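Shown here: the complex without one of its protein chains, the others still in place.
After this line comes subunit A, so read on.
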């Protein structure tokens, strides 16, 4: 029996329970994720994609079900405790970085994800900054010369690139990307998508990526999942995915 990197067992989530606004958003989600899987997650607006990722990362306690990361239950851990193992990039470029802190300072925060943060040690030592400079160079945005610039002064695309780097600076057991290119202009979105793929394949990361771009969903990753009204309705493996065309996928999507 293969051990799964990550398992979702029968998750249910209802918002505003017992009120007129009661909304059953996740209706029994089951998913087994192998180590190194790069899953693209698609589905219509309001189908529960973000809610699923938020449930995994611990934005709210889930009503029912289990989350197993490397066979350990994590569903009762707090969000910041799960963040030791889970990297995240949000749709909103403002959410992933600290605007008043410099690029170097943001990266130093990310470098310490999951480690003890010292009250004595300087966060941005010259050694650390040298390493950051190398990492940022990989983004090919010229930001390595602006490590002391406040993040708030960067464009959305630049910020999202830094957020992406921050989410993998300490290798995560699971990387969650929620439409992380949706708020960017098409050119930079394409660039960020390419970098995302590079980072995930190079570091053999296990990742779940929500995207509304069907072409991206087919081009990237080794598995494709579609959600509808809080349920997984389609689960394609690598070979099935390779046979699928955008048109066919669109047909399924609009059913």
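In this section, contacts are C-beta pairs under 8 Å (C-beta built on N, C-alpha and C of every residue); 3 or more make two chains touch, one makes a residue touch a chain; residues count from 1.
The definition used in the following text is that contacts and distances are computed from a predicted model.
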Under which of the names "Cytochrome ubiquinol oxidase subunit I", "Putative ABC transport system permease protein", "Carbon-phosphorus lyase complex subunit PhnJ" or "Nitrate reductase" is the non-displayed chain listed in UniProt?
"Putative ABC transport system permease protein"
Subunit A residues that touch the omitted chain in the full complex:
57, 79-81, 83-84, 88, 90, 94-101, 105, 108-110, 112-114, 117-124, 166
